[in-house]
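What you see is the complex with one protein chain gone and the rest in place.
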């Protein structure tokens, strides 16, 4: 089925997309607040540069490889079946008429989604990532990793066609980007944390982690509220563009997104209260964003109670995931980006399989209405699992490999001296808060 | 009359509602900035938790009791007339199809409105309210107080029907929530300030108040700008959903909201300049928000000049109200929430009666067009006064009683030691700004 948008439908999608910069701004604040004051200006600068780099790269070549459902694509013939593996569109958005057509709206939304995905690794590699390499890494994400996987899901690729080709439900479904944005970004965050290693002073010589608190709880929590506003637009626009949801049903998307975020934060508050005696503000923020990340895949296809449940489980997973990474796997993720976006995102992908209640044919499969009556939930669940397996089995090695190669040519990590001094002074030559007196020497001894 | 929305009308309302999280984020920043730095993280955490609790409670049972105009309701027969006093909808939003219908848009807008109302008491009880009880109190507001009164105004209840039943103008009219959101929240703020008593050190042993300045003027004033953006959506959506305003007339709503806020802030600047020699930034922020609160009721039904006048008077009332509460009544309201939202809101309700110029039948009464020709302004004014009397005579005792009972079971107030230490350390175990050096000992001696 090709997506048809009425004029008011196009207006709705266009304006929903205009809210996504709020999610971008919110994530920037969260990352900044979760780091120390000596890296605050550098983190915001990194975010600003990544907007330019990721959007620019996506413009140059990213979209050409992602494409749109039904567009020109490279197709391989494997085992008697077509395997749609890469789009073949012209570069620089040529060939897309900018007139509010679904293709043009996809271009515009994707340019922002790719920025959002490219922001996520900034959280896990924070406080030690140099500006040049992080821009190069964002270009790799926006130019290669993201478009390839997004083609498979949103561009009519083989994951989207699992339903039509192999009878697995509606194929892999991801309305708002739990997979394409959150998990792709989160797995890249994991790759970066591996490549970079932990921050100086994070682990004692015995391997015990020490707490390095973020410097600004207000930025972090205010960023959560901004991210929520942006996510409402993100999920609505994604559901309309990539699953063919009627714009008027966005009211369900909005309710679900809100319930998922709120219940996730409350659950994290409860878990940290029970385990540590006091609720933890940074973890609550992580829980909130994990709820948002988990809400995206199924936002248009689950009833509100299921959305609340998805949030509760996301909020339960996050503190344990963070603890496991930090204690067991010795992975230093200052922003919690891996747990929030990869674990939250994967949970959201799978939750769609558990709770989906499709109200109407979705875009991927609607050209085959006869088949829809015989759909089983198990098939949909399997499609979602295949998507997750692809993320872990293909996207993670790909993004690790690309960034590992980049590291050989352009080392990601700042010098020891620079890390101690803080990236603000070292890389930008100026602190973010020159008028304020700070406890800068606290972590220097280690 | 039942509300009919064209597809573009539904899109308009849906997208307007998507701006309300900006008002929520703005209020959170205002509350945080008006408190001291040792409570900043706690205030933002409270806000995040209240989003989850209020939205969740409203989902579980709140909406069931608020309902929509024309929906199922409990009706008592009193003195020969029907008295529509409570909706009788199923819980968990069941029975509302999430398809952009007016009912579904109401559900979505109300879930955010109830969060906004539940934020207001956080301002007056700031710096001494424990996280657990404040979540419970938000649940009471979202589950009982708000839905009952909102049913009367927006759900087809008896206040809405004052026009049809008793010939009082169009019945009680409140387009954007001066009564249902602002005054309900503001009166709960008053109840909480009474129940909690003033902060340690606020009053000397002779009963003289001391100034405890907020810690972050930039957050407060930036929060005002964010709140404005959110209010534009709030007033537009409310006017369309609850009075049947044609979406295209939202341009008047936007102009009026802006003029009210701007003129209110300027008036407060002028008043504080004349009285204290220098304009006061915190009070100017309070004036601005009071202008917003007062603008809501009549935003679609007054000409721009009247909106500016409503703002000027709101900006005049606020500093005097704040002074009266603090000096005469010994009520300690750190965020000025009572004066801003209750006084500002009540003024907005009454101002509609003074300045209303209804351009077209509003929703409550439009099924009786013949009657409309004989409407007198006095009847409308009386309906508005009855609404205010109900707020003071019924909602205030109700919200006081509920929170008083809660206090017996779960004390609202933090321990003396916790208050001295700051809620960030005491309840969350971490300061909001660990890298910055602060003057923390300043108020400890008292």
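Going by the order they are written in, the chains are A and B; count residues from 1 in each one.
The working rule: a contact is a pair of C-beta atoms (placed from the backbone, for glycine too) under 8 Å apart; a residue touches a chain by one contact, two chains touch by 3 or more.
Since the model is a prediction, treat every value here as computed from it, not as a measurement.
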| item | value |
| --- | --- |
| Residue among A:3, A:24 or A:269 that touches the chain left out of view | A:24 |
| Residue among B:130, B:151, B:199 or B:216 that touches the chain left out of view | B:216 |
| Option touching the unshown chain, where A:79, A:207, A:277 or A:429 are the choices | A:429 |
| Per the touch definition above, residue among B:133, B:233 or B:379 touching the missing chain | B:233 |
| Per the touch definition above, residue among B:81, B:94 or B:248 touching the missing chain | B:248 |
| Residues in chain A touching the chain absent from view | 7-8, 10-11, 14-15, 17-19, 21-22, 24-25, 28-29, 32, 40-41, 44-45, 47-49, 51-53, 55-56, 59, 92-93, 98-101, 104-105, 107-108, 111-112, 131, 216, 219, 424, 427-437 |
| For chain B, residues in touch with the removed chain | 6-9, 11-12, 15-16, 19, 36-38, 213-218, 221-222, 224-226, 228-229, 232-233, 236, 246-252, 254-255, 258-259, 261-263, 265-266, 269, 276-282, 284-285, 288, 304-305, 308, 433, 436-440, 442 |
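Here is the rule we use: only the chains that are shown with their structure count from here on.
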| item | value |
| --- | --- |
| Between chain A and chain B, centroid-to-centroid distance (C-alpha), Å | 35 |
